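Apart from one protein chain that is not included, each protein chain of the complex appears where it belongs.
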Amino acid sequence: MSLLAYLVAVWLFLAGIWGVVSSRHLVHLIMCLAVTQSSTYVLLLGIGYRNGGKAPIFGDIPQSTPVVDPVVQALTLTDVVVSATVSALLLALAVQAHKRFGSVDPDELNALRG
Amino acid sequence: MSRRVRYALALVALAALGATLVAAVVDLEPFGHYPGPYGDVLAKVVPGERHTGQLVAAVTFDYRGFDTLGEELILFTAACGCVALLRVRRRERGDEAGAPARPVPSLAARALGGALVGPVLVLSAYVVIHGHLTPGGGFSGGVIGAGALLLAYAAGQSVRLHRVGSIELLEVTEAIGAGGFVLVALGGLIAVGATLQNFLPLGTSGMLLSAGTIPIGNVAVGIEVAGAGALIIAEFLEQALLEERE
Amino acid sequence: MVLTSLAILVPLLTAVVLAATTSLRRRRAADVVALAAAATVVGLCVALVVRASDKPVVAWLGGWHPRNGVALGIDLYADQLGAGLAAFAGVLAVAGLLVAWHQVDVAGHLFHALVLVVLAGMVGFCLAGDLFTAFVFFELMGVSAYALAGFRVQERAPLEGALNFAVTNSVGSLLLLVGIALLYGRTGALNLAQIGEALAHHRPDALVAVAFALVACGFFVKAAIVPFHFWLADAYAVAPTSICLIFAGALSELGLYGIARVYWTVFSGPLEPHAETVRDVLLVLGLATALIGGAMCAAQRHLKRMVAFATVGHMGILLCGVALLDGAALAGVAVFVVGDGLVKAGMFVAVGGLEHRRGSVDEHELYGRGRDLHALGVLFCVCGLALAAMPPFGPFVGRAMIEDAATHEGLGWVSPVLVVASALIGGAVLRVVRTVFLGRGPKPPRSRVTGASESGDEPIERGRAPLAGVVASVMLVALGLLWGLVPGLIDAVTGAAAHFVDRSAYAAAVLHDTAPRPPGTPGEGLTTAAWLYGAASAALAVVIACMPTVPVGALRDLHSGRVGDYVAWLAAGTALVAGVFALTLP
Partner (left out) sequence: MSALQATCLIAVAIIGTLVVVTRDPLRQAAVAGIFGLALAVLFLSVQAPDVALSQMTVGAIVVPVLVLLAMAKIREHDE
């Protein structure tokens, strides 16, 4: 049971990569990449969690309360934003790809061979 | 490589990779037993040193503010990249002024949009400036702000001040946000000799004006996220609209 | 403190200002401002190199000095190799901006802003003393590089190249991030020195082994190591020339810098007893990359793709140098990076010049059409010899230092393989001299080439002689030549590298602010064998140049241009490296 969080992270990672490999639509591929990225959120927050720990915001709780790790939360915040920006940039490329040569199947995009 | 071969290769690879990853994660401390020390040290020192109980904000904007600086610039760059990639059409058509004239939305739509802008902006500002006290802050507030800017954008599509289109205003907004954070970093260097050092008075914990530069960083990030978010969405909208009219 | 932060903040702030003023459309002003910012970065980084000669410059951002060995904040760490690489990236950015001077239509000032962000990302990555900060800046240079690679979206090839680039490199940085998360879960630290200290005195378990594999594979993607390399030729062959030279000269090299930095600050402690395993794995990957990159380079007729594969081959040679896990070899790597980066940048510019004059980058189409372009022909010839590591060019000195280090470790057989790889690369360029500029000998057989007529560059304003391009190219190649002749180079770089590989000195400098600089280890002069190998590879290159082409068979088909294939290979490579490490290291 104590491994569940990590196993879910590993699973999301593998599933996302599989989606990227097998995708037939660029937009689908980009969302699969986002799933892969979400595995890192689960992994990071899982590592920083502490049983019975409270959210790391001392406002209504006394400072002696055990809290979960704030560092992984800051890292995950960064991670979330990075993931969204990469998705946006890739979507812009996908839109252009479709406009330019009318296809969003990554397998038909093979002008660059050999 | 045929699809079949690719799938076989990927399945074998992912199975092996999965096995090694599982072998690695079983060596982690079990879930719920964060070992420290980084987070624990910070939990001890932050309230006294930074006069805020919002540890995540303190880490994001002060202790590890440099990461946030890089992250802001990633967002800024992605917005620039989207503009550069999506704006080709306009460049191709030699449309110097930027966006083409659009059908004017109905008065009711504009009025509704305009009426909503105010409250949404206030909500966004509230979330942003309380970022060092409560959950939220520059990122969440910024995204809400992006919503407000988009409403204003939709409502004010027919308004055009000289050649400056609304997109250009969004561009400047996001640059101000990103530049603001860089200036906060430089401020520390100039005021106290260490980049990103919190150089403002720390105030009383729990007050709106406390924790030194942390709320300032929050505001800069809020502006940046709002500007960049609205810019990206507006560029995608433009694309959809352009297509519609052809 | 001031120097390190400014080297990152100046280009960032300039980029922001440029982006905010896109609507002003004062092209020359943007050129000048961006150039000034890039030149400032070079100046700051050179100053850092000088300052770091006594002891490394450690700057704690936000003034958060570590307490009892626990880093509260983020540090920027500048030693001579790191700051030197940052300075070199700045030099290439200056060169790139100069080359872009004559290109029309660069979307307002966004092009300049993006170049400066790439530069800031590279400098930040070189100086980062914190694993997550390194990741953030890695991602920063990635995101701006994707946008730049696809800058010419009107054409099919750049768009596809950018997509392949962005998807594969995003997966790569995710590998890196998972590795960082695992390390954080083990040590509760993100500072390189602190993680290294925490891991130093424990036997490595599966977690440490897999974390190392993931971090290394994340960097392999950027460094284009076989089988993580497929995206590189797609992206570099289609980006504008001004961008190519930054990418090929510095961006890929940063991947290897990342591996070297992380190995010697974090993993060299726990993996010390298993150094041979690590060495063997890296060496196999390096040799495979050198040979496959070289063969694919020689098999190309699209000239920019040829130089792109030359980059892959050279990354293999460099990885061999890193793989030896030895200060002397690392010094060779550093020398090679600069010499090779300059020559390759000059080569890209020369290809751009040829395209400008003849409207093509296809060797087959160009057969014999360059007979009257004497200056360019000579330039190509010199580049070819330099890329073949002929003495006494910069690349030769670097490769010779790697070879001597390999022989020193009893791995003398590595040298002939590197000779073959260099010769393939140099031979390909010399073959272009034979076919295009001399119009002699057998025509290269028709090979399936796609996107051959597209190179990603804006049509340069016609009527303007590409003099600036030729001058830039000559300058770059000449610098690459002179680099090998700098007196005292080997001693200086060997001393810097000796410091780079000293984990406990790094930790002491960062965590305890005590850095007794070890007495400078004088480098050893190049052996006779190294000179002979240099001459041999130049001779072999001439032989290869006389052949019609190099058969690569099915290898070419693997470079399918399909991102799904590439990610499948990426997963396979990661599984292999992680599997080997997980089974052998604990």
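When the chains are written out, they are named A, B and C in that same order, and each has its own residue count from 1.
Basically, a residue touches a chain if its C-beta (ideal position, glycine included) is under 8 Å from a C-beta of that chain, and two chains touch if they have at least 3 such contacts.
Treat the numbers as computed from the prediction; the structure is a model and nothing was measured.
Q: I'd like to know which visible chains would be in contact with the absent chain if the whole complex were considered.
A: The chain that is not shown is in contact with A, B.
Q: Which of these, B:Gly18, B:Gly32 or B:Pro47, touches the one chain of the complex that we don't see?
A: Among B:Gly18, B:Gly32 or B:Pro47, only B:Gly32 touches the chain that is not shown.
Q: Would you mind spotting which of B:Val56, B:Val120, B:Val172 or B:Leu196 touches the chain that isn't drawn?
A: B:Val56
Q: Pick out the residues on subunit A that sit against the missing chain.
A: 1-2, 4-5, 8, 11-12, 15-16, 18-19, 24-25, 27-28, 30-32, 34-35, 38, 41-42, 45-46, 49, 51, 53-57, 67-68, 73, 76-77, 80-81, 83-84, 87-88, 91, 94-95, 98-99, 102, 104
Q: On subunit B, what residues meet the omitted chain?
A: Residues of subunit B in touch with the missing chain: 31-32, 56-57, 135-137, 139-140, 143-144, 146, 229, 232-233, 236-237, 239-240, 243-244.
Please note the rule applied: only the chains that are shown with their structure count from here on.
Q: So what's the Cα centroid distance for subunit B and subunit C, whole Å?
A: Distance between chain centres, rounded to whole Å: 31 Å.
Q: Between subunit A and subunit C, what's the gap in Å when you average each chain's C-alpha atoms?
A: Distance between chain centres: 27 Å.
Q: Between subunit A and subunit B, what distance separates the C-alpha centroids? Give it in angstrom.
A: About 16 Å separates the centre of subunit A from that of subunit B.
Q: Give me the residue numbers in subunit B that touch at least two other chains, ranges are fine.
A: 3, 6, 10, 14, 17, 21, 25-26, 28-29, 34, 36, 38-39, 42, 64, 67, 71, 74, 77-78, 81, 85, 88, in rising order.
Q: Send over the residues of subunit C in touch with two or more other chains.
A: 132, 136, 139, 143, 146-147, 150, 153-154, 178, 184-185, 190, 557, 560, 562, 564, 567-568, 571
Q: Going by the contact rule at the top, pick out the subunit C residues touching subunit B in the complex.
A: Those residues of subunit C that touch subunit B are 1-2, 5-6, 9, 12-13, 15-17, 19-20, 22-23, 59-64, 67, 70-74, 105, 107, 110-111, 113-114, 117, 120-121, 124, 132-133, 136-137, 139-140, 143-144, 146-147, 150-151, 153-154, 178, 182, 184-186, 188-190, 205-207, 209-211, 213, 557-558, 560, 562, 564-565, 567-569, 571-572, 574-576, 578-579, 582.
Q: Spell out the residues on subunit B that touch subunit A in their complex, using ranges where they run on.
A: Residues of subunit B touching subunit A: 3, 6-7, 10-11, 14, 17-18, 21-22, 25-26, 28-34, 36, 38-40, 42-43, 47, 53-56, 58-60, 64, 67-68, 71, 74-75, 77-79, 81-82, 85-86, 88-89, 133-135, 139, 206, 225, 232, 235-236, 239.
Q: Which residues of subunit B touch subunit C in their complex?
A: Listed in rising order, the residues are 1, 3, 6, 9-10, 12-14, 16-17, 19-21, 23-29, 34-39, 41-42, 45, 62-67, 69-71, 73-74, 76-78, 80-81, 83-85, 87-88, 91-92, 98, 163-164, 168, 171-172, 175-176, 178-179, 182-183, 185-186, 188-189, 192-198.
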